[in-house]
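The complex is shown incomplete by one protein chain, all other protein chains being positioned as in the whole.
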Amino acid sequence: MRAAVLRDVRQIVLEERPVPVPGPHEVLVRIRSVGVCGSDTHYYEHGRIGDFVVTAPLVLGHEASGEVVAVGADATRGLLGKRVSLEPGVPDLTCEQCRAGRYNLCPNVRFFATPPVDGAFCEYVTILEGFAYPVPDSIDDDAAALLEPLSVGIWACRKGGVSAGSRVLVTGAGPIGLIAAEVARAFGAAEVVVTDVNAHRLALATEVGATGTIDVGHRGISDSGFEPDVLLECSGNAGATVAGIRSVTRGGHVVLVGMGGGPLPLPVSDIQTRELRLTGTFRYANTWPSAIALTSSGAVDLNRLVTGRHTLDEVEDALTAPARDERAVKVVVRPWVD
Amino acid sequence: MRAAVLRDVRQIVLEERPVPVPGPHEVLVRIRSVGVCGSDTHYYEHGRIGDFVVTAPLVLGHEASGEVVAVGADATRGLLGKRVSLEPGVPDLTCEQCRAGRYNLCPNVRFFATPPVDGAFCEYVTILEGFAYPVPDSIDDDAAALLEPLSVGIWACRKGGVSAGSRVLVTGAGPIGLIAAEVARAFGAAEVVVTDVNAHRLALATEVGATGTIDVGHRGISDSGFEPDVLLECSGNAGATVAGIRSVTRGGHVVLVGMGGGPLPLPVSDIQTRELRLTGTFRYANTWPSAIALTSSGAVDLNRLVTGRHTLDEVEDALTAPARDERAVKVVVRPWVD
Amino acid sequence: MRAAVLRDVRQIVLEERPVPVPGPHEVLVRIRSVGVCGSDTHYYEHGRIGDFVVTAPLVLGHEASGEVVAVGADATRGLLGKRVSLEPGVPDLTCEQCRAGRYNLCPNVRFFATPPVDGAFCEYVTILEGFAYPVPDSIDDDAAALLEPLSVGIWACRKGGVSAGSRVLVTGAGPIGLIAAEVARAFGAAEVVVTDVNAHRLALATEVGATGTIDVGHRGISDSGFEPDVLLECSGNAGATVAGIRSVTRGGHVVLVGMGGGPLPLPVSDIQTRELRLTGTFRYANTWPSAIALTSSGAVDLNRLVTGRHTLDEVEDALTAPARDERAVKVVVRPWVD
Partner (left out) sequence: MRAAVLRDVRQIVLEERPVPVPGPHEVLVRIRSVGVCGSDTHYYEHGRIGDFVVTAPLVLGHEASGEVVAVGADATRGLLGKRVSLEPGVPDLTCEQCRAGRYNLCPNVRFFATPPVDGAFCEYVTILEGFAYPVPDSIDDDAAALLEPLSVGIWACRKGGVSAGSRVLVTGAGPIGLIAAEVARAFGAAEVVVTDVNAHRLALATEVGATGTIDVGHRGISDSGFEPDVLLECSGNAGATVAGIRSVTRGGHVVLVGMGGGPLPLPVSDIQTRELRLTGTFRYANTWPSAIALTSSGAVDLNRLVTGRHTLDEVEDALTAPARDERAVKVVVRPWVD
């Protein structure tokens, strides 16, 4: 099969590799669509993300959908021939974190496109059958791939306790911020205000359901008078994070989704005197059923985020699209389309 | 002022009473619309509900909206002249339950139209100012009154942990069941199945957003194959309750909203082996802000439930409307309309 | 190896069986002590518990400790030679319930001594290595076996939200009730009142830390004036359950631990008007680390519950001890002691 392999910083090579063989409880998936995530682009450009360093050739891509074309000897879920969305992190299932339901915190997780585990910019992958979710016809291949970033948004809303009537601030209108805003509305949030400095993205935010936007290049959050009870921080920007936290109401929630650089000078006295509940998200757990339900019911529309489609030959174009075009939101790679 | 007073079983008399004077922290509200609740009808027909016995003349009606026409000396919320929705139970605010945020369980609560506290089938009432919520123009007088039953539905969904992607069974398509179904959708529920034996009401259920209905006069819940993770029991019917509980998935929630008669033969082994989490609701707490948000955003449409409007002279007609017309859902009384 | 096999109602036969071979991720455990549970006795006397029917020869016993004497090819936890306590239910780890952290509700769990899975009244068993927990020297073999019923008590206290200052009612002073009472104290409960009709057991309750007892043969719970915020129902008795629920304070918890017969006439209006939170327990999840901590620190003393020790030849004596001696609390079987 063909695989797009990161061999060095800014160097993707299309290689021939053997089609993988599914283990007893695994399925073989013919990849149909793979979304490009900012982390893919970051590995491509820097060869690392924090402590995760690419030291050997690596296949990127972890937002994937496909079709099950073979199953292992002990597979029991009847997935052969089914169109599936992949949950790209397979934990050990037996550690203390897994058994407590926090399998995203499993220290032994094997996650697609995270060194040394290969991802999905290729023609076939294998995966534990329980992590390949059949999707209905109402969810097409691209949307099925994008259930992964949708899961990030769902997880953020769960961690933030978003519910009917919530007032939510989303800082940062990148793909994750946009999805988080749309998900917050699907969770019943009454007000969802999105901040960014990119007018195009703020317009998109309104399109996906934000009830308000703030162009923080021109106006501060504090000037807006908006007092959210939940902050979903999706920018990774220190200033946005601090200003966002300052705006949250007493007893409110702060969820740090965006990845920034080093330690942040968090306003501890705000956290204390208002007893804010702050946490960060690391991937997600138990989100696919909800992601499928929200997408198939139309509560969330993932397809409108897709701004470009590429072949396996064009993975580098796909990885650099956001840098080249400020209107690019979510680009997908389709290995079997020429 | 005029007040419709229950003087005996099935006997309402329109009387002249002095306009009440607001206490220091109270407001005087000119009533605009009052919804008729099944409990009002029950008091009218039986003179009691369980341990609550009408022993003296009583004004019924607890789903009320109006306009603030006077305020007490120490009122600080600036409500004079505002259209408001009333939260009809005023707790003592100082007991252990109140301080823990469970003010609906306050043993000293004074609740409209519950002996010996008069309700709102009259021209004016007084209430502690914090229990009169200003409503925007997008919520008209009838909808403002119906924020009370909406609160019942919100409370049920909160107790049941309804969230995005939930599969919810609502047993009973009376006003509360219909509202609970609509609210469950507003909370992001992916599937909401409603049961009843009244085809008209099941059609209404679909109209308010139910994704499925079961006419349990013809088919059992167990035959439907639906396996909810939340049961909102709104019928008060023993058979529906037991069948509903039996259908709930492992680890699911059961919320008993409907009031039935005596003890129910609950299937304890189902509760144990599936570790169901069962509770009942008693009124609500901290729901009005969400109720206003859901109504003003259009997530919930209360006006379509209103099937009849009556004057203060016609309170008995209003109280007996559901018995006379199976298409009656929610009837309101408007004291100032002739 | 020798195994005590239930071949028919009230018929245990000591048989020779091959020593089991551990699978790749399993360990082979030489059994040292096995507690007798009421469910073992119930299978022995009736051949069934509810829907679980013994249709083939079955080895009973699921409260077990031992020593790891061999490990499978892929075992990684370094258990060889270690003294271990066994968690007797091994779930599939991949289903929705397992991944959500509720692995006790796994529909595919294989649980010791539950048809058709054999238990531990024998010389050796195999188990997935993650379900064999090494214990420190401060926990002897009998106590290590009794971490299983201790887990039942821990799970009950967690479900009931027992915390520092809680007022807890435990109905039923059998082994589980006694352990639940002791655990409630270890969770910081300020008051723990235990009910039973057996004066000896009530004395034991005081010994394990109950702050009060009620002999319900002579006095009702309601007469005691005790108003718990948590009920841990450990009797399985309908009357005790109903009286217990009636006594619980507003907003309190009810946990049904004891297994009764058919449906119970639960006082629904009490559940509603006080918004009680009722659930049942089915085994436990994620309890062993806490069980080990509470036992090794001395917060809980399991050894004082042991009232008899038997050899593998005497399993029938062990199973019938409670029926023969009202002072019997917990009897253990030690397969390797003659």
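Labels for the chains are A, B and C, by order of writing; each one numbers its residues from 1.
One rule holds for everything that comes next: a residue touches a chain if its C-beta (ideal position, glycine included) is under 8 Å from a C-beta of that chain, and two chains touch if they have at least 3 such contacts.
What you are looking at is a predicted structure, and each value in this text was computed from that prediction instead of being measured.
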Q) Which of B:5, B:84 or B:98 touches the chain that is not shown? A) B:98
Q: Check each of A:1, A:69 or A:105 against the chain that is not shown and name the one that touches it.
A: A:105
Q: List the residues of subunit C that touch the chain left out of this view.
A: 154, 157-158, 163-165, 183, 186-188, 190-191, 289-291, 293-294, 297, 299
Q: State which residues belonging to subunit A touch the missing partner chain.
A: 50, 97, 100, 102, 104-105, 107, 159, 242, 250-251, 256, 259-260, 262-269, 271-282
Q: List the residues of subunit B that touch the chain left out of this view.
A: 25, 93-96, 98-103, 128, 130, 285-286, 289
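Keep in mind that, in the parts below, only the chains that are shown with their structure count from here on.
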Q: Working from the CA atoms, figure out how many degrees subunit B turns to land on subunit C, in steps of 5.
A: 180
**Q.** Interface numbering overlap (same over half, different under half) for subunit A and subunit C
**A.** same
Q.
Going by the contact rule already set, what residues in subunit C reach two or more other chains?
A. 100, 102
